[in-house]
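I have a structure I would like to understand better, so I am pasting it below and will then ask my questions one at a time.
The chains shown are only part of the set, and none of them has been moved.
We call the chains A and B, going by the order they appear; numbering starts again at 1 in every chain.
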Amino acid sequence: MTPRTAPAAAAVAPPAPAPIPADLTRERLLEMYRYLRLTRALEERLVALYRQSKVIGGLFRSLGQEGESVASAYALERGRQRDFLSPLIRNLGSMLVMGAQPIEILRQYMAKAKSPTGGRDLNVHFGDLELGYLGQISHLGDMIPVMAGIALSFKMRREPRVALVYIGDGGMSTGTFHEGINFAAVQRVPLVVIGEYNYWAYSTPPERQFAVPRLADRVRGYGIPVESVDGNDVLVVYEATRRAVEAARAGQGVHFLEVETYRRKGHAEHDDQRYVPAEVLERWARDRDPIDRYVAQLTERGWARLPELAEIDAQVRQEIDAAVDACVNEPLPEPDSALPGVYLDPPVTPRHWYRSL
Amino acid sequence: MPPVTYLEALRAGLWEEMERDDRVFLLGEDIGRYGGAFKVTEGFFERFGEARVIDTPIAEAAIVGAAAGAAHMGLRPVAEMQFIDFISCAYDMLTNYVATARYRAGLSTPMVVRGPCGGYVRGGPFHSQNVEAAFFHTPGLKIVYPATARDAKGLIKSAIRDDDPVLYLEHKWLYRRIKEDLPDTEVLTPIGEARLAREGRDLSIVTYGATVWKALEAAEQLANEDKLSVEVLDLRTLVPMDDAAIMHTVRKTNKVLIVHEDTRTGGVAGEIAARINEQAFEWLDGPIMRVTAHDVPLPYAPTLEDFVLPQTEDVVKAARWLAKY
């Protein structure tokens, strides 16, 4: 009789991978992983530059929040003149997904002449209307009416585009948030609002900021669909955002998505977080880190192998090294480059008389 | 054509720009079917539809912010403040977001914010305000303030076509009080150019808005009663200010009276005085003097409002004093 080898061969064959959710593919899963890693690695590099005081001004981290930033932005139609997003200080990941380059971020933080704002505004405060992201201003809440207006322009021109804007558990207390989201809801513009419940507004906990349990509860008064999800589960955030975005695109107006996450660093690097219990930070780091969880999903479900991911990590490190090397010694802006561009016309603000003496 | 009022001229300018450019749209409170608290947009809703004449909730910050977002995307919004007094609720949005957008991020924000300003109408402290000073100080905003029907039309059209954000201040006391024949040809008033409202040799009055008319009345009276030849310069645009026109009249008459309806401390007159001082000090034969409202919230009773606001007689007295100096 002939020996039966096939079964043995079958036995060593890998288990069939689980089905990939939504409209994702293996390539896109890995691309999201890349953005997650890029976000975290870039911030870690910025911390090093901050310690060498190469960063000018404060440094803001999104450690532990990379998942919701990357996944929500990834759910948009990206490319020139497609969907549109306005990030907050902790949405570095969202900006990278929309096409912001690491070197642009580095240059911004180091106030380089070649930075997107030419050294005029700080950190992630810059945008690209073509690629579809608009930099925030510091005043919390203000971007909600502005993004409502951008969504209004999509509606008026019947463009199949959607606007997405982020707001924090603290920022939702501002009057501009209320005016903007209500205006958008009444006008039924294609706007998706991501509410980031990260347990802190600077040092202020949710119970001193509002009197309901969840952000989803805060927006009951606007007559819009609301959903709350685990913000540290990349796939859950992706799918929920995708649903909201497509509903908005289909003419169903404003949608609000609450993502529960945790701000694992201080408000900014200077903040020692003394008001946060250490064990809470440990728990979120240990059990609910969005990248670790995503890696587990990718590998356990047979969508990726650790070596592939390590390969991506290495590429990301190289990319960041190259970016840092390319810009770290670049000059600051020329002093008098501060004068042009307050208006289109007149083009330049006059230099004061005593500067020409 | 029959003569048109200041309000009709403004309306005609808005209407023509909406006909000419379908990127132009209006948003504000009660501007649709109702046509606006002062009926400036009467008939617009019927002609242009609710997509281009948007009734908003009572939310000035949202109105201004949404206008800015739409403007970034290439539309040309014109936002109405039902009374300009309520622009204070959009102060943050205008000064921090709109005014800095181009400088910070190279964003184009071609939008107009307009609304009824000013007193002499018994409106009390919250329906009579003059808000130019608060925004005059903010780099990034342009401010126009027509005093005539012609400029009401010419400036709203230029403001809508301008690529920078423009605050268009219209005086409700002038709405139906002044009439003027306008040409059938296009009327455009360049932003940044003052208007010589009356020629004179002895003394210059620099002013804008409703007080242009007080100044002209005073000039007439001074000509008749004192044989004084008074020149009146109507600034029309506050930002960017027409320094050349101001210095020209100063060098011509060597005496300047600055007149505005707004309160004095921190008002626009201070800036004008400082500029004259810096640019034409040698040409001054007397101090630069100011005729303005008194530094109080504008009260409502006619006797009080008339006392607080600058009147023609005040301009006459101050000019006489300065002429004798």
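Just so we're on the same page, contacts are C-beta pairs under 8 Å (C-beta built on N, C-alpha and C of every residue); 3 or more make two chains touch, one makes a residue touch a chain.
For clarity, every value in this text was computed on a predicted model and none was experimentally measured.
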In terms of the displayed labels, this structure file contains the chains as A x2, B x2
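By definition in this document, only the chains that are shown with their structure count from here on.
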Need the CA-centroid distance for the pair subunit A / subunit B, whole Å please. 42
As the complex stands, subunit B meets subunit A at residues 25, 51-52, 54, 56-57, 59-75, 77, 92-93, 96-97, 100, 102-108, 139-140, 142, 162-164, 240, 278
Could you list, by residue number, the parts of subunit A that touch subunit B in their complex? 116-117, 120-121, 125-127, 129, 134-135, 137-139, 142, 144-154, 156, 175-176, 179-180, 182-183, 186-187, 341-346, 349, 353
